[in-house]
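With one protein chain held back, the other chains of the complex are shown just where they sit.
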Amino acid sequence: MSTEKDFFRHELAIVESARIGSGTRIWAFAHIMEGATIGKRCNIGEGCFIESGVTVGDDVVIKNNVAVWTGVTIEDGAFLGPSVVLTNELEPRSMFPKECATIVVKKGASIGANSTIVANRVIGEYATIGAGSVVTKDVPPHRLVYGNPATPRGWMCTCGRKLGFTADAAACQCGRKFRLTDSKTIKEVS
Amino acid sequence: MSTEKDFFRHELAIVESARIGSGTRIWAFAHIMEGATIGKRCNIGEGCFIESGVTVGDDVVIKNNVAVWTGVTIEDGAFLGPSVVLTNELEPRSMFPKECATIVVKKGASIGANSTIVANRVIGEYATIGAGSVVTKDVPPHRLVYGNPATPRGWMCTCGRKLGFTADAAACQCGRKFRLTDSKTIKEVS
Partner (left out) sequence: MSTEKDFFRHELAIVESARIGSGTRIWAFAHIMEGATIGKRCNIGEGCFIESGVTVGDDVVIKNNVAVWTGVTIEDGAFLGPSVVLTNELEPRSMFPKECATIVVKKGASIGANSTIVANRVIGEYATIGAGSVVTKDVPPHRLVYGNPATPRGWMCTCGRKLGFTADAAACQCGRKFRLTDSKTIKEVS
């Protein structure tokens, strides 16, 4: 994570953090609070809000109007589509505040446009959440899920394409090969 | 409802109303139109829009990116999660404008993140709408609903926790006790 100052900040963005990686771009009406950390080469869309204490890895794309609350961690190469909604409260009441919950979006995972992620969940490495989903359970690595509630619908390659399995083997057009080890896991093979 | 001026307004918020209660905080890129009324100790998140004619009670939390249209009433202690979407048109067409509809969010109710509320609905006192729901019917007091469309899934305590009923009685860990009076009503008992 870099603390260099060679990042782009739109003149109508609010950047209060000193920990923004080089090559990162922050667009209009976005707000990065003091105490948030953003990696290198990220793209933070218009209207995004990154709260204090959040860590965003390198090469992360966050499209417009996404709020990333205290308690959320976004790892390298993750993609959050437009208007993705994260949460950090399980039983909200204005007059009865409770403990802050967490969400982790692991390396290379993609969250489709306008999806909602319930608090205390982990989105696995290279998982994909289809657009408009409501995620109520943890999502295993490379899993494709969608719907409300989101349920398993297939497996995704590291490159983002859907994998077609014949028995327990799949080859992506990008050249990567995978093997299904059990109903909850796939593994890249050479 | 206070009209005192001792509220916090981020320097990039637009506040055109003179009726903002004391202790209320209004964050960046929010816009409170002239003729809107906001109670005391509210928290109005970034990117929120409160249209003319709206009344928001005391102790209300509205998270980021929520638009509250003319025709909507939000009572004391309500919680609107991030990117909650309210509406005031039932059959919209750009070239065929129709009458403005209403929504009432009653005292202490909570609307989960990214939920959508169809026009002409009432969300009852201390009801909870789960995240990512689409509410197409009125929600009774203390009812938990979720899904698309949202359907009844249980009952919630005043404090926001889910109640577990044994026969027609439930006790919350907060100490409150409830009795089920019929399939559509629960009542707090001592």
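In this document, chain identifiers A and B correspond to the written order of the chains, with residue numbering beginning at 1 in each.
To be clear about the criterion, contacts are C-beta pairs under 8 Å (C-beta built on N, C-alpha and C of every residue); 3 or more make two chains touch, one makes a residue touch a chain.
Keep in mind that this is a model prediction, so the values were computed, not measured.
Engineer: Of the listed residues B:7, B:27 or B:49, which contacts the missing chain in the full complex?
Structural biologist: Here the residue in touch with the unshown chain is B:49.
Engineer: For the chain not shown, which residue from B:17, B:43, B:116 or B:158 touches it across the whole complex?
Structural biologist: Selected residue, touching the omitted chain: B:116.
Engineer: Of A:77, A:92, A:124 or A:140, which one is in contact with the hidden chain?
Structural biologist: Touches the omitted chain: A:77.
Engineer: Return the single residue from A:21, A:92, A:108 or A:124 that touches the missing chain.
Structural biologist: Looking across A:21, A:92, A:108 or A:124, the contact with the absent chain belongs to A:108.
Engineer: When the complex is taken as a whole, what residues of subunit B touch the one chain not shown?
Structural biologist: On the subunit B side, contact with the omitted chain comes from 14, 29, 31, 47, 49, 65, 67, 69, 83, 85-87, 89, 91-96, 98, 114, 116, 118, 133-134, 148-149.
Engineer: List every residue of subunit A that touches the chain not included in the displayed model.
Structural biologist: On the side of subunit A, residues 12, 28-29, 45-47, 59-61, 63-65, 77-79, 81-83, 108, 110, 112-114, 128, 131-132, 147-148, 156, 158-162, 174 touch the unshown chain.
Rule of thumb we're sticking to: only the chains that are shown with their structure count from here on.
Engineer: List the centre-to-centre spacing of subunit A and subunit B in whole Å, with centres computed as mean CA coordinates.
Structural biologist: Whole-Å distance between the two chain centres: 27.
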